[in-house]
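Only one protein chain is missing from this complex, and each of the others stays in its spot.
So, chain A:
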């Protein structure tokens, strides 16, 4: 059930360069179940910025009615959000979208969680839930450079974790796909969120595996009404059939939509 609520900020901290971790408290946490869902935030009360900002949920703490997001302060909206302090309120619409199907990985099986940059946060809640149901998790996390690396320790506590940076300033130099190939990582299910070229590479490399990808797209409403975030389907790549990233996704089975 989608709710709109003014949620109170519990804490906010910069955990890497321009990367912020924000925890909010509110009743709508009760509606949050699937990892990979997102919330749509109205950051200013008035017209500037006008539209909401879609941000993925990285951690759900049901017992405290709290949830956490990790975001990069890049545009006007997220920069304003990063200035907010504990006690301030944020207008939250959510939870939105369909998350990762956690039961695709059975207890005792291995799930490979592959994240790139600011696509990494939703994988944290996913990993927590997978571990809870007895799935063995391996994380492969890619960043631009050392200064924007975050959550390595948190992921390590849940399972094997590898880090790559594009410039080689931390971890393995290169891309997440290099790590998976070099280390010959094997898995039963792959879950991923990050830049489209990364998702494309994973989709092409593991055609015979169960692969679930979380997409990012510019959104208007976040609930499926405005048709801003529409993509073609794999079955009908040039036709009229479509999926909406916000309400049909953001998580799709590899091949379901055209990347």
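What to note about this one:
Basically, a contact is a pair of C-beta atoms (placed from the backbone, for glycine too) under 8 Å apart; a residue touches a chain by one contact, two chains touch by 3 or more; residues count from 1.
Everything below uses one rule, namely that contacts and distances are computed from a predicted model.
Of "Sarcosine oxidase subunit beta", "ABC transporter permease", "Fluoride-specific ion channel FluC" or "Dihydroorotate dehydrogenase", only "Dihydroorotate dehydrogenase" is the UniProt protein name of the chain excluded from the display.
Across A:42, A:72 or A:139, the residue that sits in touch with the chain not pictured is A:42. For the chain missing from the display, the contacting residue among A:85, A:184 or A:218 is A:218, taking the whole complex into account. Only one of the listed residues, A:16, A:51 or A:131, touches the absent chain: A:51.
Mapped onto chain A, the footprint of the missing chain covers residues 1-2, 4, 42, 47-52, 93, 217-232, 239-240, 242, 247.
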